[in-house]
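Showing chain A:
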Amino acid sequence: MTGYLNIILRLTIWFLLTADLSWANIVIGVGVTILLPRGVTNVGLLKDWLRTLGEVLVAIPQAYKEAFEIMLYPHREETVVLERVKPRRTPSLIFLDIFLITFTPKTIVQRYHNQGWYEVHYIQRRETP
Partner candidate 1 sequence: MINILSYTCIILGLVFWYWGTWPLLGRRSVLYKLHGLSVADTLGSMAIVVGLLLRIPHEWPLLVLALISLAIWNTVLGYVLAYCVTDDVTHDAGQEVSHGG
Partner candidate 2 sequence: MADSPIMSSYAYAIMLLLPLSAAMVIFQSNPYQALVMRGILGAIAALIYAMMGGGDVALTEALVGTMLAITLYVVAVRSSLVMRLGVLEGEGAKNNLQWQPMLDYLRAMLKRYQLRLELVPYSDTQSLHQALAAKEVHGVCLMDRTGPNAEEVAPRILVRVRRLAEIFATELPEAIADAKLYRDDALVTLPHSPTLTEEHS
């Protein structure tokens, strides 16, 4: 599954970069994509993948919403919170999770513990009640 995603990602970058759908360009792109080395990755669940990719799309407007929130109301408090990783996560899904958390402006993942915890750095308007 991730192997296919890898190839699709590379092909997307190639076609977006060259913006050329001629026959020769397609052959070059597919050839380079297959020839480039790729690491061995675990197979994740298709359902988890689709849901996480959907969350990425949702995250973009949410990120803008949070940006407006912290612009309108100053957030001055900083806290560090430990969050549990959802079960059955492959490394690439964990990467996507970290990406999602860090993408929104109020939260940044500081560190990932191997026992299944994220260390998330929050900014807040005031002390936690």
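Operating definition for what follows: contacts are C-beta pairs under 8 Å (C-beta built on N, C-alpha and C of every residue); 3 or more make two chains touch, one makes a residue touch a chain; residues count from 1.
These made the cut because all candidates are chains of the complex that A comes from, given by their letters.
Here the structure is a predicted model, which means the values were calculated and not measured.
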| field | Among 1 or 2, touch partner of chain A in the complex | value | 1
| query | Which of the residues in chain A come into contact with candidate 1 in the complex? | reply | 13, 15-17, 19, 63-64, 67, 70-71, 75, 78-84, 86, 98-99, 102-103, 105-106, 108-111, 118-119, 121, 123, 128
